[in-house]
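Of the protein chains in this complex, one is absent; all others appear in place.
Moving on, here comes chain A:
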Amino acid sequence: MKAFEIVSEPINPQRYADYVLRPEAGAVTLFTGHVREWTKGIRTLYLAYEAYIPMAEKKLAQIGQEIEEKWEGTRVAIAHRIGELAISDIAVVIAVSSPHRKSAYEANEYAIERIKEIVPIWKKEIWEDGEEWIGHQKKKPKEELL
């Protein structure tokens, strides 16, 4: 495994928790994001994720670097799965270790917020009667927009 990766096989979250664990760490937060069946009253049959893989891995690594700069002593690993995912499958895993728990909690939430802003991954929801690429989940920096 790599510390920051896009994968097409099912994710085993424990591998990422193990990766960030060190003797200095007193806390590990492990977040797993899952495929949800119901969104705003509409039933999803499954999701299809796509990524611009080299750039997505680079941006995940950037998020890890941002975290290690903002919260001293943290270590981060992030994986996102692409392809077709069924309800309850793990789409994303974020593992953060830190000397004390507060940093591990805060940094983990920061990571998922940043993923939704800068990492080129796209989700298509497939319903019983149609499908749609999902976007606009977070506001983008204005100067980059065309």
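Here is the rule we go by: a contact is a pair of C-beta atoms (placed from the backbone, for glycine too) under 8 Å apart; a residue touches a chain by one contact, two chains touch by 3 or more; residues count from 1.
Methods note: contacts and distances are computed from a predicted model.
Novice: Per UniProt, what's the omitted chain called: "Cytochrome bc1 complex cytochrome b subunit", "Molybdopterin synthase sulfur carrier subunit", "Electron transfer flavoprotein alpha/beta-subunit" or "Multicomponent Na+:H+ antiporter subunit G"?
Specialist: The UniProt record for the chain left out of view names it "Molybdopterin synthase sulfur carrier subunit".
Novice: Out of A:Tyr49, A:Trp71 or A:Tyr110, point to the residue that touches the absent chain in the complete complex.
Specialist: Hidden-chain contact among the options goes to A:Tyr49.
Novice: Considering the complete complex, identify which of A:Val20, A:Ile67, A:Val92 or A:Ala107 is in touch with the unshown chain.
Specialist: Result: among the candidates, A:Val92 touches the missing chain.
Novice: Taking the full complex into account, what residues of chain A touch the chain not shown?
Specialist: 33, 49-52, 54-56, 58, 80, 91-92, 112, 115-124, 133-137, 140, 143-146
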